[in-house]
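Quick one: this structure, given as structure tokens, is what I'll be asking you about.
The other protein chains are all here in position, but one chain of the complex has been omitted.
Chain IDs A, B and C follow the sequence of writing; residue 1 opens each chain.
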Amino acid sequence: MRYNSVYLVKRIGIALVTLYVAVTLNFLLPRLMKGDPASALASEKALGSQEVANALKAQFGLDNPSLWYQYAKYIKQLLHGNLGVSYANFPSPVADVMLKALPWTLGTVLTATLLSYLIGWLIGIRGAWKPGSLFDNSTLFSSFFLSSVPFFWIAIIFIMIFSFYLGWFPLGQAVDPAYDSFAWFDKAKSVLYHAFLPVFTLIIATLAGHILVLRNNLMRVLSEDYMLLAKAKGLRASRRKYMYGARNALLPSFTGLMTSLGHVIGGAITTEIVFSYPGVGMVTFNAILNHDFPLIQGSFLCIAISVIVCNLIADLVYPLIDPRVALN
Amino acid sequence: MKWGSRKTSVMLFSALVVLVGVLNGCSNSSSSSQSGTNGQTDTASSSKPASKGDTVVYHLGETVNPEQVTNFNPFLATGNWSPFFDYVFDPLYYFNPVKGELVPRLADSEGSWSEDNKTYTVKLNMEAKWQDGTPLTIDDVLYSFNTLKDYKVLDRYQLWGEGRLQEVTAQGSDTVVFKLSNTFPSLPFYLTTVYIVPKHQFEKEDPSQFLNKQPIGTGPFKFKSINESAIVLDKNADYFLGAPNIDQLFVDRFNNSSTLTLALEKGDVQGSTGTVAMPSVPKLLENPVNKLQVYPGLNTFSVIMNNEKPGLKDSAVRRAIQLAIDRKSLIEKGESNGVFPANPGFLSSVFSDMADTGLIDNAAFAYNVNEATKLLESDGYKKNSKGIYEKDGKKLSFTYHMAANAPAQNKEGAMITEWLKNIGVETTVKLVTWPELTKLLMSGDYELLQNGLQTPPDPQAQLEIFHSKMTAPTGENTPGLNYMRFRDPEVDQWLDQASSADAATRKELYQKVQARISEQAPVAVMYNVGGHIPYRTDQFTNYNEDLPVTSALSLMQVKKK
Amino acid sequence: MKKMLKACWNAFPGVKGKLGLVILLFFTVIALFGTWVAPYPKNFIGFDSWLPPSVSHWLGTDSYGQDVLSQMIYGTRTSFWVGILAGLITTVIGVTVGIVAGFKGGWIEESLMRIVDLFLIIPTLALMIILASFLPSMGTMSTILIIGSLSWLYMGRSIRSQTMSERQSGYVEAARMVGMKDWEIMFKEILPNITPVILANLVLVTTQAVLAEAGLSFLGLGDPTNVSWGTILALANANNAVLFHAWWWILPPGLAIAFFCFGFILIGNGILEKYRANRGNAAL
Partner (left out) sequence: MSDLLQVRHLSIEYASPRGIVKAVDDVTFSIGKGEIFGLAGESGCGKSTTAFGISRLLRHPAQISGGSVVLDGQELTTLSNDEFDKLRWSKISIVLQSAMNNLNPVLKISNQLIDAILAHDPSMGKEARQRAEQLMKLVDLPVDRLDSYPHELSGGMRQRVVIAMALALRPSLVIMDEPTTALDVVVQNGIIRKIVELQKEFGFSILFITHDLPLMLEMCGRIGIMYAGKLVEVASREQILQKPRHPYTQGLLNSFPSLSGPKQRLSGIPGHTPDLIRPPAGCRFCPRCSQAIQECQTLPPPLVEDAGGQIACHLYSEEGIAREQASAACERS
């Protein structure tokens, strides 16, 4: 499958521009917040001695108020992969905190999004294939209902039922406390066992949207002539349903797959709090409440980069499933 | 054991890829490894893969955020979880909040003052050894204190501030001499805030940046490893005050108190050092196995008032506000009896001998709506059409600042603003983040602000909050905690005398200060937050109730049932 | 009066539309007349805590001793107004951006869509938290402003694609030849034609607004003196309702949000179904 180079360059170009704008916006956003944490931190921790406040300010690079200076310093640091040092948790480097937190969020969010899309599609296909059937109506109405339920409410309900009453799953956290002493296989099992409920919550919370989208797309595709031709050709139902129907129906919702990532990560913030899951959500939330500029920038940047990368991957994979795109 | 952050994240990705494959098969794999223990009271914590031999493991639950385990350097105020140092390191003395007294740790016995009260000598207990085997030396102690002098940023409590420590020298190989530039009777309390660090490890690093990922202390527990769910500590078999009975101490990490409380109820965790959702405490106590240790503390939550603002200038208004607050129901409804009644004279009952406990339940300051309205009317305030008190055109309407994301605090704030409306004082609530609250307090850009005032373990420091040297006019940042802009020359005079007086005169002076504070009511106190430690007694016994039960010295003695 | 009712009844097409209307009316009644209906005053702390549902307290009491039912009724008002007003603000912005981008095309469209893509990247909830800490006080109005100004992204895109397909149709050419100015064409010609899509999107955006408000209050950024379904849930979680088996404190807010949004979505889909029936393309 040879790529059309123009398409490739255009896609990567857009990704880079978006990344740059995200970086700049990322720099400005926390600055818009009132209250500069260094002086607050200084007063809180150093009980008001002025030299201590100045020492802290110098360390945080806030001593020179000019925005351009801070911006230049920020970009320079970024290029060295150094995301600066967190204020509220001085002197821990932001990169360190993010590196530990990001895999957990991306792991759960990506798995949940992919599985939710997969399951949503299967249900959507089966529903649209026999419109008006009991299955179709029941999934339709339940997905209407499910699509309007808050993430964290589902999380609380699942914990109440599966963890607290039935005890099938742990109450939260990401791994078993005795994780370090486990053998390789037990470690993997512990991770999966703890990740199951959060992922399951994210799936249920996002499932409805995908069912609706694909069902609408497939209804439209089914009215196309090539579907009629496929039936006339006496092809097996499964081939018509998947190779002809679903392959065309998933195209518009495929791009939606990655752009909804930002939304899912947003939702994951509340889920991680309820599940006490050490992801980016919790770090971002505390950073914002503590006005911790570097950590806010770090977490936003990581989220922005991961979403941009995923979108780029989606853009590159898209021509593989829709030949019309690669050649125009 | 390398701190596994990089390894864990790589492992995680492979694990989560496996997740996609194994998810459907998950139900059987999870049931096989997890014997389905159900809710309520169950015996052993859920049977994870059997740990080696019969090592006795004590699980302690805590709300520890990911950013709080990025360093284990006792000098640093941020990025670490402070109770950790109590387990792994030793200060000279330990301040026992339950009894309000000092317990010698690295020090052999109580220190002794010179005649002019300007030098304090402490004899060390040389039995102590570093966990990597090297013995403790006097240089370690000198290094730990001199670092605070060299790195201004690290001296949070200003031990080397003016009028305090001048020099720390060794006398022989086992005695430390603290020379002061002025009399500073609370020095021993301040010594409890400095943990002694191994010089041979720290001198190679810059103590203000050193993350100390492999901490070596002298304390009862040794650092073993850390992962996303727990900090693992092994027992220090040759701890000089006696080896702990339990083999391993797991600090289970949660990022919110609700999950922690559920773990406590389910038995996954045996105790906590205190951040439990207070309203769920009564439910915990219904189960006979759970106990709650409560003791007063150094943090007094109150409605802080800017005494320079119009309306709040008159002490009558401030007194009325204090009387309008139903402190009893705040404690019962808001904090479910997990906190202590506050002292209108502000000094915490932790310093039992110094605090004027009579003031605490004195009827003159109890919840009394018509007394409050009478006070306002006698001061010339009249109710306007909308039922708000007014005097020569100025109505009693204030902004009421509170911390965002503290549901319990917000609930209590809503209760207080409701009560203030009952006595004709109007409020508009403003929610801001924690750092902003401090900024508003410092700059005085507030009228009423609900927050806690935390001080070091020293009665003098706690009362000096009301000293005029600790404040600045509204618009300027206050040097100290006197955010109320409260000035009273007599209080200043009493406090200055007390700072260098002997114990008896200090007690009497403090009584006068407390009486004046309760009269002037610069702040409307709510409750005193100390320790509220829930712990289970079904698997472990021999907790030492005279100490915080989950502190290092108590956990040392804890035994499996 | 009868005729007006009849007209309004079939303004909500299909079984779905009618069911949705019934649910919506139920919540509107509670939102408007809640104060008289609620058994106890707002935020009234007068009972024992953790009482299970009983005759005097249909939904029991919470950890502070407040009657959950009356809190829910007062909560309806906040969530209702947040949903409606934030939904309207979002629709206004979304439609304007969508139509202008769809109609004008060229660099205007490109820049607008780049902004939309960018904001889609950053999790809206995180952005809302930042804005929340930026505005002076966290009253219900500022919640509405925050949600309104940040959730028009999906709508903008959907309206833009709809406008682009309208732009090719004949009446737009005719209008241009008659000499109508751009904005006239946009708002007098195209807008009425895509109203069904706008209505369908309005409905979706309103549900998102209610969910966003619940999220914000859950994270503690709601207005504490006011009560909404989100704050009830936040307190339920913070005060460990699960431990107390207080299902009567956890379930109602979630179910209320779900039913409220369910009603809206039904209406939305009813409109879309009717719209698709006579226009034949999936607009949402």
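Definition applied: a residue touches a chain if its C-beta (ideal position, glycine included) is under 8 Å from a C-beta of that chain, and two chains touch if they have at least 3 such contacts.
Since we're looking at a predicted model, the values are computed, not measured.
Within the entire complex, contacts from the absent chain reach the displayed chains A.
Within the complete assembly, A:233 is the residue of A:10, A:73 or A:233 that touches the hidden chain.
Residues of subunit A in contact with the chain left out of this view: 131, 224-226, 228-236, 239, 243-244, 247-248, 251, 321-324, 327.
Note that in this section only the chains that are shown with their structure count from here on.
Contacts between chains leave no pair untouched here, as each chain touches all the others. As a whole-number value, the distance joining the C-alpha centres of subunit A and subunit C reads 23 Å. Among all residues of subunit B, those that touch two or more other chains are 258, 262, 404-405, 432-433, 436. Counting partner chains per residue, subunit C has residues 133, 219, 237, 242-243 touching two or more of them. Residues 1, 4-6, 8-9, 11-16, 18-20, 22-23, 26, 29-31, 33-34, 36-39, 46, 48-49, 51-52, 57, 59, 65-68, 70-71, 76-79, 152-153, 155-158, 161, 208-209, 211, 224-225, 227-230, 232, 250, 252-256, 258-260, 262-263, 266, 268, 404-405, 432-436, 438-439, 442, 470, 477-481 of subunit B are the ones touching subunit A in the complex. Those residues of subunit A that touch subunit B in the shared complex are 34-35, 37, 39-41, 43-52, 55-56, 59, 86-93, 96-97, 99-104, 107-108, 110-111, 114-115, 159, 163-182, 184, 186-189, 191-196, 199, 272-278, 282-283, 285-291, 295. Against subunit C, the residues of subunit B that register as touching in their complex are 257-258, 261-262, 265, 277, 279-280, 283-284, 329, 333-334, 336, 402, 404-408, 410-411, 413-415, 417-418, 428-433, 436.
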